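Below is one structure, written out as structure tokens; the observations come after it.
Every protein chain but one is kept in place in this view of the complex.
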Amino acid sequence: MAFFRILETLYPPLTAPLGELVMNGRAGEWLRNGMLFPMLGYFGPEGTFTHQALLALRPDASARPYSSVAAALLAVRAGAVEAAVVPIENSVEGGVSATLDYLSAPDEPPLSIQAEVLVNVNFDLAVRPGTALSEVNTVITHPHAAAQCRGWLAKHLPEATIVERGSTAAAAKDVSDPTSAFDAAICAPVARELYHLVAAASDINDNTGAVTRFVLVGRPGNIPAPTGADKTTFVAYMRDNHSGALLEILQQLAVRGVNLTRIESRPTKTTLGSYCFSIDAEGHLADARVAGALQGLKRICADVVFLGSYPRADKLSPLIVHGSSDAEYATSKVWLDALR
Amino acid sequence: MAFFRILETLYPPLTAPLGELVMNGRAGEWLRNGMLFPMLGYFGPEGTFTHQALLALRPDASARPYSSVAAALLAVRAGAVEAAVVPIENSVEGGVSATLDYLSAPDEPPLSIQAEVLVNVNFDLAVRPGTALSEVNTVITHPHAAAQCRGWLAKHLPEATIVERGSTAAAAKDVSDPTSAFDAAICAPVARELYHLVAAASDINDNTGAVTRFVLVGRPGNIPAPTGADKTTFVAYMRDNHSGALLEILQQLAVRGVNLTRIESRPTKTTLGSYCFSIDAEGHLADARVAGALQGLKRICADVVFLGSYPRADKLSPLIVHGSSDAEYATSKVWLDALR
Amino acid sequence: MAFFRILETLYPPLTAPLGELVMNGRAGEWLRNGMLFPMLGYFGPEGTFTHQALLALRPDASARPYSSVAAALLAVRAGAVEAAVVPIENSVEGGVSATLDYLSAPDEPPLSIQAEVLVNVNFDLAVRPGTALSEVNTVITHPHAAAQCRGWLAKHLPEATIVERGSTAAAAKDVSDPTSAFDAAICAPVARELYHLVAAASDINDNTGAVTRFVLVGRPGNIPAPTGADKTTFVAYMRDNHSGALLEILQQLAVRGVNLTRIESRPTKTTLGSYCFSIDAEGHLADARVAGALQGLKRICADVVFLGSYPRADKLSPLIVHGSSDAEYATSKVWLDALR
Partner (left out) sequence: MAFFRILETLYPPLTAPLGELVMNGRAGEWLRNGMLFPMLGYFGPEGTFTHQALLALRPDASARPYSSVAAALLAVRAGAVEAAVVPIENSVEGGVSATLDYLSAPDEPPLSIQAEVLVNVNFDLAVRPGTALSEVNTVITHPHAAAQCRGWLAKHLPEATIVERGSTAAAAKDVSDPTSAFDAAICAPVARELYHLVAAASDINDNTGAVTRFVLVGRPGNIPAPTGADKTTFVAYMRDNHSGALLEILQQLAVRGVNLTRIESRPTKTTLGSYCFSIDAEGHLADARVAGALQGLKRICADVVFLGSYPRADKLSPLIVHGSSDAEYATSKVWLDALR
């Protein structure tokens, strides 16, 4: 039955033991030809921009969708997958808050971001092969996607009926059924390909240039080697809510020449008026300036949660201001040691 | 036909002239008894937490859902509604990025936030009157809501089939149809009430305590009077991406004793590596310290977009540090004028 | 009697009424030809570098030495002189601490610095006309001057006896007496000229390049017009001795783009561990950024004592960083006023 896609099928339960996974068609693929392939999780369903991000990061990996960011990240912790792809910034389909929340868990070491990728958020009008644009009378998609393509729809399909579905990927799957009640889906290119549809039109979103950032998250302590163009992500928890607390946090970074690329305040869930700051900084934990800043923050903050050092998607090298290079750290250490 | 809810019906077109609105049932209500009632817009559909936020802010207002944050805010600009309620922080149903983007528009004065409200994000399992929990075999809801109630569902309805719908409100509406194929919807309390359902269970989300912040947005320049417990929202655009730029922005606030309650960096869409900072600060534009900080930021930033001063939902008075009260500003001005 | 120079004669008493001054030879000069000339005071005696500074600032003024910085500044307050020249930085003959202390007085408005001048501290070996360097067997000078010329003396006059006197000017006066027991004085060029001596050698100090800064101090509220290359001097008293208090003071200056040229912490005499900061900043009280910084400091400090805005001796124009010009202050004010 076309309209009913049962979550249990699409999103395998996190708690499923590995033995059960082997019985599953998807998991069987994992062991195909007697070879073990790495399995990556992601915030599904299949055919979303998160799925597209995973394919951009690891085109050859086996991939397994989870029904929530939390489930995908718990699967990493449980060892069901090697790592998982989740949105971390500006996602049109949600999930960002959950990502920041679930990277760390009480009484568990935090997970470790291992890579990031930027995906352009461009929608296709996907139809079954043979359907012309002029033949499209009914369109199915997620309400947010419909809103983003409102202008294009008003101009090119002013008479079409627009019906909502729980995800753009589900919409594409629906259209792929030859008996579908719908002529077209608004969806990501990856969903169009997955369900063997063709694009009656591409890039139909009214605002072009929107980009979502996704990260590949692995088990704790799994830090990629520095590349010279890296980012470090962490959360700093204010010790108390005094005026100027954020300034003090930023000064720990500034005095070591560590530049930020993202900062976001978030209320902590424990105390009213208590905040933490989710921060992306240029550089790698292996860089003296980054290590020094983290150590400084650890001293003055209630807590600091390190969430990974990983290559930047844009491959930009950081500007190393005077006095913040590893060489200058080493030289000043020699000078200091001679004094003592 | 239960499954097809046409967007045009649920979300009236923004461009509809006021005359046409009168023809609409909802708009007719607006003129009922020959009386003009203020009409508020909101990011719909009906029955979402945004709708619930509107009812909390203005229980007696007439309300009209829009299919996107952008559409709701454009309706404010166009005069179709007096103001609109949109999510601005931590929304489980998205929209936050859009809110921050569309409060200001090129070549137009920015809209003005007039009030905020915090809504607890708690889900009901809503059923038609007479349905017992033990009779629930099929549940319909939005995938994100299903993910948030995963633990409860596994424990209390392990055998139920979960089906996705584009919004929790749409799910509730579906269940309200006596011929519905579904026994229950996971939805907000407001949707349950709207569709005359009853709660087979309440607060079924696994994590309690989640709160979403919504704002009421009005036309530019419409600033509520200070209450003594106010917030001011603005966006500061960095002049150039030098190291320490954020520190300079925060120092403009700190030296005047202005405390922050939220900060979020956002890439500007014009230049790679260019950022703006979306900030909520304690205090009101009428406070000397806030006015001084905004003026200082205007001088050093590429631009500052003022988005409103409005009463805080939590009614907390700001801590006025020494030297930042209006009286101290006035006294120091007298001193300075005597020198010159 | 050559060795006794009575202080009362050299340094007229501060409390002398103007009528008495007329009776004095020096004061008579002041009324010579029935014309009133402005009278300037200075930290004497005649023939010191302070005297030289006065002649550099106002070559045509009548000048009257005082026996201490305090006496010279009290004479300004009392109206006995129009203004006074005193050392403020790096003086080899002392007085700097007193200058900073006596510019402000309890329950009186602070005096106002009106000009500054830099004087090269170079010593002459001054002899009576006709005395050759080879004939110098005895040298008289102040001990500090002897110490500064130690290397030159060891090389050129290794056999000479060095005798100390209370000031270099007194030494020169002594040598000018044809019956003097001394062959040469180490003194400032102004003392050599004053006492009609000639230089057997010039610039005999071991370290060349030493410069002392002197200021011309007038009555309160007497502020020279801005020239575009000005300095502003003030003292900021910390409100309490918390860690970071100085940082807060400097941030009030930095956020308005006001650059410092001198800072000196000084213990206040009231409380143990309480400090004030004596500061020279670029710019004039008439500059918006300077006025804003002073107002900000007045708010956060226990007190701020404004000591004058005056042309810089080096005529260097300040670097106006982005956002700190008067025009940018005015523009941002217009923007702010439009919001309110």
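First chain written, first letter: the chains are A, B and C, and each begins at residue 1.
Just so it is clear, a residue touches a chain if its C-beta (ideal position, glycine included) is under 8 Å from a C-beta of that chain, and two chains touch if they have at least 3 such contacts.
From a predicted model like this one, the values you see are computed outputs, not experimental measurements.
*Asks:* Which of the displayed chains are touched by the chain that has been omitted?
*Replies:* Across all of the complex, the chain we cannot see touches A, C.
*Asks:* Tell me which of A:213, A:256 or A:312 is the one touching the absent chain.
*Replies:* Checking each option in A:213, A:256 or A:312, the one touching the absent chain turns out to be A:256.
*Asks:* Touching residues of chain C against the unshown chain: what are they?
*Replies:* Counting only chain C, the missing chain is touched by 3-8, 45, 67-71, 90, 92-94, 97, 142-144, 146-148, 150, 161-167, 170, 209, 211, 243-244, 246-247, 250-251, 254, 257, 259-265, 269, 272-273, 277, 314, 316, 319, 321.
*Asks:* By the contact definition given up top, give the residues of chain A that touch the hidden chain.
*Replies:* Within chain A, the residues that touch the unshown chain are 221, 223, 239, 248, 251-252, 254-256, 285-286, 291, 294-296, 298-301, 304, 306, 322-324, 328-329, 331-333, 335-336, 339-340.
In this text, only the chains that are shown with their structure count from here on.
*Asks:* Is the contact between chain A and chain B built from the same residue numbers on each copy (over half shared) or from different ones (under half shared)?
*Replies:* Same: most residue numbers at the chain A-chain B interface appear in both copies.
*Asks:* Between chain B and chain C, what distance separates the C-alpha centroids? Give it in angstrom.
*Replies:* Their C-alpha centroids are separated by 63 Å.
*Asks:* Between chain A and chain B, what is the gap in Å from one C-alpha centre to the other?
*Replies:* 24
*Asks:* Using the touch rule from the top of the page, what residues of chain B touch 2 or more other chains?
*Replies:* Residues 251, 254.
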